[in-house]
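Quick one: the structure is below, questions incoming.
Only one protein chain is missing; all other protein chains are in place.
In order of appearance the chains are A and B, and numbering begins at 1 in each one.
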Amino acid sequence: MDSVQFLLFLILFPLISALFMLAVRRDTDRDWIVKLSALVIGAVTVLLLVTQIGQGAVYLWFNAEPVSLLMFALEMVISVIILWFAVRFRNYLVIALTLAETVLIIWFESAATPAVMVKDPLFLDPFSIIMALIVGIIGSLICVYSLGYMRHFYQHHTGIPDRTNTFFIIIFVFLSAMFGLVFSNSLVWVFFFWEVTTLCSFLLIGFTKTEEATKNAFTALWMNLLGGIAFAGAIVYLTYQPAGMLGLDQVLVSGKALILIPAALIGFAGLTKAAQMPFSSWLVGAMVAPTPVSALLHSSTMVKAGVYILVRFAPAFQGTTVGYTLAFVGAFTFLIASGIAISQTNAKRVLAYSTIANLGLVVACAGIGTYEAIWAAILLIIFHAISKSLMFLSVGTVEHRIRSREIEDMNGLIVRMPRIAAIMTIGIAGMFLAPFGMLISKWAAIQAFINAPFGLVFVVILVFGSAFTLFFWAKWMGRLLVITPDAENVEGLVDKNEWIALVSLAGLTAVTCFIFPVISAYLIEPFLLANYGTVANLSQDNIIIMMMMLFLIVLLPLSILLPHKKARTLPPYMGGVETAHDMHFQNALGARTEMKLANYYISPWFGEARLATTGICLCSVFIVIMFALAFVGGGAFL
Amino acid sequence: MAYLQKSPWIIHYDASSCNGCDIEILACLTPMYDVERFGILNTGNPKHADIFVVTGSVNEQNRYVIRNIYDQMPDPKVVVAIGICATSGGIFRECYNVAGGIDMIIPVDVYVPGCAARPESIIDGIVKALGILEEKKAAMATGAPVKTAVPAAAAEKPAGGA
Partner (left out) sequence: MISLAWAAAFILLAPAIGGLIAGIDRKITAHMQGRVGPSVLQPFYDVGKLFEKEGAMVNETQRFYVLSYFVFAIFAGGLFFAGGNLLLVVFALTLAEVFLVLGAYSANSPYSHVGAERELLQIMAYEPMLLLTVVGMYVAAHSFDAIDIAGFPMPLILLLPGVFLGFIYILTFKLRKSPFDISTSHHAHQEIVKGVTTEFSGPNLAFIEVAHWYEVVLMLGFVFLFFAASWILALIAIIIVYLLELAIDNTNARVKWQLAVKSSWAIALVLGALNIAALYLIGRA
């Protein structure tokens, strides 16, 4: 297969799966189709990697004319669908925004001449391969997981009609759009796929059709539409530039001063998609959706599209005040979202804020735009996608067993659900602990920031935010690992499909840590070389040290199995009071008292209300400054 | 090497003492007597302690506490009963709310009578306990049974509460 066939297959095959979903009636048929599709998508993505690696960027001619017309038609359809929902729920903001966006789309279509259209709208480069792997492998695993999850979901919500088919249709359409997004060179195509993901996200957040879900779905919609308008605005602007500025390749080699305005606009679009402050509330609200949605769209793929486009534009941002302001939005989002995560007791909200924070770090790297920063950014994207999706899926499984999303209810999970808790521990470790992936990425980010002009500010923000992340992850991990002797093991009922996904992702977390030097050498560095002329990497010594640490971490748990004398078990110290195994005791007045341990959440310092308001105000100011610099002037070089 | 003798950590518990003996025990830690020069540390944690220093006599409230603290100490361990109340109940022996000396609950290795016991006697008692501690350590090493049998008088402890 040549490159074009690969890309087209990946974009179109999920749509075929979606079509089959329309006809499916029996559970077993659906299982078959989803698993087969997942397998095919995953396998083809890996095949893509294996065959296309080392090729550098490949631009693929495609007869774009009929496709562009089709896209325009579909964009109108999307607008109509959104309008229909908005009218039905009387959401005037969404109506206004959709109309504005539609006007921009029509404006572009009418103003566009054939000269402006991109000749080779499809392309493939190492970064696209990385994104495709994330979508293909993680996306497929999440599809398999969803089989178990949705079955359980409908078993426990017997009142509502079973719309599992619809669920999978939207998921497959979404996967198709994500592939299209990362394989598109034409900004017009990127915009089309971008809007498809907005629609999918809206439908999936509101999937349960509760009042809260609908409200949150519309919040996500208007914020993403705002980004969409900015994106469309950028396209319209580029249409009026000298010929051929709508392709990513052309945009980036043009003079920086020319593309500051579209860069700022698309930067804004990326910020909304990646739920950066002040647009973070939609991602937090999206947590009402079924957990596979949170795992797929709202941590590993769709929000990555937002930072993906920012990383693509990084050469344009490098060394400009526009880029720096964008980076500040990301950096402060990282700091503040990490802080808020400390005060959250709901596991999915912690994961949401952590996602926002990590994306903020990527945005900061993209805004700074040096090759070291981009190296860190891509590492962050990879590791975060894997670890975060693992965490979301684990939380979904745990929620189904213990009927709660609260971290405090996960006390002693290592006894109640040992293997799931172990997997979650791997996931959490992957998020903040050396020598796992996120730590490597953070390390790279520190080194990248310190070498950039004015980078010290970012370093300071990073070290503080990093301390916050350590606090909330470590206390969650501790909560899981409490050994409560008498707790009952409820793990037996976990669905096999969920196991497949969880174990695979846990394995992937470990494997990517081990092979990250290889990923860096074969995928990231060629990308950097092509776009910057130089590469960044960790020195050989440091890689060896990382490997040592990894080996130690793998070996040390074996110490539990070491033969040793059977030691006496002591009860915990309770000031001399006799306690039962479940730690209840007789208090000084003779009454029965339970011991209850809970984590610190420090709401007075890290409460959501106060910090979110600060973040929203601060980042709004930065965004205004960014636009001012781009449109009015002074946006160029530092 | 005789590490136990050189680094005896104590846990001090006031069972029902009038605090007279407790003050004398704390006096041992002050610069006047300075037992830290023997390596003695007053850790408040039974899991870290070698010597259980008890003052006051047993009553219904502290019966199970004394047992609990004793059980939580890792072997080898010794018990030193300070003051006549811990030894036998002292002048409160006949009271309705006093059961008797500590040896009703746990095996006591050294008795330091007095009311209140003087710091010099207390230090003397601890030093005697150190010798016993070493004997127990030797017994532990050879696998011989360590004398930690609980007297029959100790009632069964409740698991805690209704």
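In the analysis below, a residue touches a chain if its C-beta (ideal position, glycine included) is under 8 Å from a C-beta of that chain, and two chains touch if they have at least 3 such contacts.
If you're wondering where the values come from, they're calculated on a predicted model, not measured in any experiment.
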item: Residue among A:V459, A:V490 or A:V503 that touches the chain left out of view; value: A:V459
item: Among A:L481, A:I500, A:V535 or A:A628, the residue in touch with the chain that has been omitted; value: A:L481
item: Contact partner of the left-out chain, one of A:I53, A:A467 or A:V624; value: A:A467
item: Residue ranges of chain A at the interface with the undisplayed chain; value: 412, 433-435, 439, 443, 446-447, 450, 456, 459-460, 463-464, 466-468, 470-471, 474-475, 477-479, 481-485, 539, 541-542, 545-546, 548-549, 552-553, 556-557, 559-560, 564-565, 567-575, 583, 595, 597, 599-600
item: For chain B, residues in touch with the removed chain; value: 1, 3-4, 6-9, 29, 31, 34, 36-39, 41-45, 47-48, 50, 74-76, 137, 140
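Quick note on the criterion: only the chains that are shown with their structure count from here on.
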item: Between chain A and chain B, centroid-to-centroid distance (C-alpha), Å; value: 60
item: Interface residues, chain B side, partner chain A - complex; value: 13, 45-47, 64-69, 71-72, 74, 157-162
item: Parts of chain A lying in touch with chain B, wherever the complex brings them together; value: 568, 570-571, 573, 576-580, 584-587, 590-593
